[in-house]
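All protein chains of the complex are present and in place, except for one that has been dropped.
Naming follows writing order (A, B and C), and every chain is counted from residue 1.
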């Protein structure tokens, strides 16, 4: 009898522990989602760029080498926008700041929201790319037939590995489903979206949370 | 302590003698083996990561 | 078919004090269907699991035969690509979650209490519940085939976004079914852990347990660790499909590759969940028929643990071509290659057990020996797949299909059959018909190799997986594979026949049915009465 009582207590303890482990692992699975993002942004894998503005680092420009930076813009189903870039590639020195204009055009007769999702190749260049201002930090709203030009300001870090001589930045436009907000707000957004990246990211972080990263 | 580490390393390779195993299982400190096992696993992972990073250069 | 009913318990008990807390049932059990619905007896539940698994094995097998029939020759003859994709998906899901896993759980239910000298599983009612979740789950899963838009058609690995934004409407039901099956596995695992850790006969320490019990203990821990991750992944899918989140959708800031990381973090340990208990079965059978103790018992236990641990560190070798950074490729290549070491230790131990034994070749032994050889061949192709640069050529081809079928069919399934032939005398009190079993064995061996060996060549020659039609240069390999598949499928009917005949009658088996068998289950009469070890046996340490 004694041993049976003992077994009963043991079973209870085991069950409680395994259930705790189960709950822990279930939570861990969800925790892996943000962990993966953190891991990606630390190691730069997967060409995912941190969606926040970086500040310029003043470092000596390395004039001994040129990096060819390519820009590719892509559309996607369901968003009647056109995205184009002022030049398809440019040469920059590591450490040098560069600016390139992207133009968004809404071809439809109604306003809509879109988001340009960035990807960088080769992926190990991601860590050495500082985006000081980018339209990809936030969602964009365009009025019917509106055309909007937003610059991308970026800097390549001086410590860019030697074996990288071409970097490709790809932006894919995706539709964002949300209710069209009042004109005043989006005007504010549009006007601010040009240069003042500080303000921008503040505004956009709210938007991002709402639609994208509902975790 | 050293004998615990040795046992865990043996476990990692899957080689263990019966006698040593008897000793381990009669020492009655499963927690020590568990902790050592985890630490060694972690070290092993770190070693592999560094090896991979070294090889990738 | 008549399911195996353990003989009704004689209503005389030497212990009047029924184990408190589990006072479920020494009253006369309910009759008819209710008896099976409500049973809390580990042997009856074990039989239910095994019958369920066998049924699903045939359903999954029929799906495979539809696939093989379509691939018999180039061109689309029998089914549309849409249905073909549903068949490959369903074949994979059914075989993994409804055939192999429940078969091992069934064997665990039957044998673990007998092998550790426990009267029953620790949580008998939970045991009943976890079994009955399975028919519910897989009826739901199979019914998706009849829903508008068809069943799941995105492969058993259900990569997003094919399984989210581009999936048929029935996907929600697929997710639900998988959740239920997952809960069933988890409950089964809890029960097994609780039983093994707390219900062993007095005097039996962990290191005295038979290897089948050991491998199942480690498997159960793997299940506890990874089934919640699967549950998490499919919950995220569900949310992406129905609630507008973007875990795996680049459009909303998610990442389709994240799906693969999460899936394979579950999926690779899952592979070991399907093979570790097989190691345990084979490690019981080989010493029995070699009449010699298992070589390196301790090494076997430790190697199993090492494999289980390493299985958490290798998942991305399924993803060598998704564009991982170089460092990650190297890390996963090295860790994957290392798994060969403990696996090799196991194979060497089995071979050395045979060395200087006294070997006889009854049907369980034949299947176990075939397991060692063919599983090792699957291991070799696994080692080849681990070489990341070469995997750029192997990945997603029939070479991979050949590899995992070698590991799972003559691996897991042969081990299950070996176990069934090995323990049938204990379950039914009769030996299986040896001649029939030998025919079954030789036909299976020919069928398996004819089906899966040519797939290596098809894959190397460049045939991708999961295609309903193929270029002409792959025609001969596919012809052979299809012939082999039908041959293999048909020869499994011999297995069913053998089991039915054995339940009905046959040569009477004594308590110790095999000369060299040592473990505790052979101390109870054959057939094992419904209730065994009500008073714990005294465990004498044997040779290990």
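The rule we apply is simple: a contact is a pair of C-beta atoms (placed from the backbone, for glycine too) under 8 Å apart; a residue touches a chain by one contact, two chains touch by 3 or more.
By our rule, contacts and distances are computed from a predicted model.
Undergrad: Of the candidate names "ABC transporter permease", "NADH:ubiquinone oxidoreductase subunit L", "Dihydroxyacetone kinase DhaL subunit" or "Cytochrome c oxidase subunit 2", which one corresponds to the UniProt protein name of the undepicted chain?
TA: Missing chain, per its UniProt entry: "Cytochrome c oxidase subunit 2".
Undergrad: Using the definition of touch stated at the top, determine which of C:37, C:351 or C:538 touches the missing chain.
TA: C:351
Undergrad: Spell out the interface residues on chain C facing the chain that's missing from view.
TA: Given the touch definition above, chain C has residues 74-77, 81-82, 85, 148-149, 153-155, 159, 161-162, 165-166, 168-169, 250-251, 255-257, 290-299, 321-323, 326, 329-330, 333-334, 337-338, 340-341, 344-345, 347-348, 351-352, 354-360, 369, 372-373, 376-377, 380-381, 383-384, 387-390, 392-393, 395-397, 457, 460-462, 464-473, 475-477, 479, 516, 543-544 touching the missing chain.
Undergrad: Tell me, which residues in chain A touch the chain that this view leaves out?
TA: Those residues of chain A that touch the unshown chain are 46-48, 70, 72, 74-80, 82, 88-89, 105, 107-108, 117, 119-122, 145, 163-166, 168, 170, 172, 174-175.
Methods note: only the chains that are shown with their structure count from here on.
Undergrad: Could you put a whole-Å number on the gap between the CA centroids of chain A and chain B?
TA: 41
Undergrad: If you average the Cα atoms of chain B and of chain C to get two centres, how far apart are those centres in Å?
TA: Averaging C-alpha atoms per chain gives centres 29 Å apart.
Undergrad: If you look at chain C, which of its residues touch at least two other chains?
TA: 326-328
Undergrad: Mind listing the chain A positions that touch chain C in their complex?
TA: Chain A reaches chain C through residues 1, 3-8, 10-11, 14-15, 18-19, 21-23, 25-26, 28-30, 32-33, 36, 43-46, 48, 51, 76, 115, 117, 123-124, 172, 174-177, 208, 211-215.
Undergrad: Mind pulling up the chain B residues that touch chain C in the complex?
TA: Listed in rising order, the residues are 10-18, 20-22, 25, 41, 45, 48-49, 51-53, 55-56.
Undergrad: If you look only at chain C, which of its residues touch chain A in the complex?
TA: For chain C paired with chain A, touching residues are 17, 19-21, 122-123, 186, 189-190, 193-194, 197-199, 202, 224-229, 231-233, 236, 244-247, 250-255, 257-258, 261-262, 265, 323-328, 536.
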